[in-house]
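Omission of a single protein chain aside, the complex is shown with its protein chains in their original locations.
Take a look at chain A:
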Amino acid sequence: MKMNPEYKELAWQGLWKNNPGLVQLLGLCPLLAVTSTVVNALGLGIATLFVLIGSNVTVSAVRQWVPKEVRIPIFVLIIAAFVTCVQLLMNAYTYDLYQSLGIFLPLIVTNCAIIGRAEAYASKNPIKQASFDGLMMGLGFLAVLLALGAIREVLGQGTLFYGANLLLGAWATDLKIQVYQLDSQFLLAILPPGAFIAMGFLIAGKNYIDDKVAQAQPKKLQQGIERVRVNFDS
């Protein structure tokens, strides 16, 4: 299947180059607060993904009728409506996870990654592109959440996928992997300061990879223009 270059660019922007978590540094509050385990991160990431797609589609669909002056309140209303839907759904189907995410689920409304995409992209582009952009940005955010959650859970408790049954049902209890046995939890990794430090390492890693890639690119030879300084007076 040949991919439309426009979609390719959108995917590249959302997943790597303009990643909401690592590059735009948007939505840091949930990013740092709930990533203490992979499952929490996954739950919040999926919720954000749905809200992002839904709000992008709606904002893009109504973009002709929204007056420029009041667009921000309208975007917030749309986002809040989707967040309420997601919240009610999670309350109904994954109640334990809903409880462990706590206030950060309703706080998705204030996640600037979402309103940022609505303002910067969805309000100017047709529905198809806007929904794809929402999907890619949401996946990029989800990936960062998962990476951070995995790092913090392994360092902090020595497990992976602890509490997967909260999200996926009782069968998922066996998904828990004991990476190594800790006598005592490494509290720093579980507490918010650890999230900041791990986030710093993730961003450093991304910049390092970008640097390496940029160095590996063949250097374009610049056509040098030779200038001759001529002093007519002498």
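Quick note on the criterion: a contact is a pair of C-beta atoms (placed from the backbone, for glycine too) under 8 Å apart; a residue touches a chain by one contact, two chains touch by 3 or more; residues count from 1.
Just so it is clear, contacts and distances are computed from a predicted model.
Student: Considering the UniProt annotation of the chain absent from this complex, which name among "aminomethyltransferase", "Ion-translocating oxidoreductase complex subunit D", "Glutaryl-CoA dehydrogenase" or "Aspartyl/glutamyl-tRNA(Asn/Gln) amidotransferase subunit C" applies?
Tutor: Not shown, but named in UniProt as "Ion-translocating oxidoreductase complex subunit D".
Student: Tell me which residue among A:72, A:191 or A:209 touches the hidden chain in the full complex.
Tutor: Checking each option in A:72, A:191 or A:209, the one touching the absent chain turns out to be A:191.
Student: List the chain A residues touching the unshown chain?
Tutor: Contacting residues on chain A, toward the hidden partner: 184, 186-189, 191, 193, 197.
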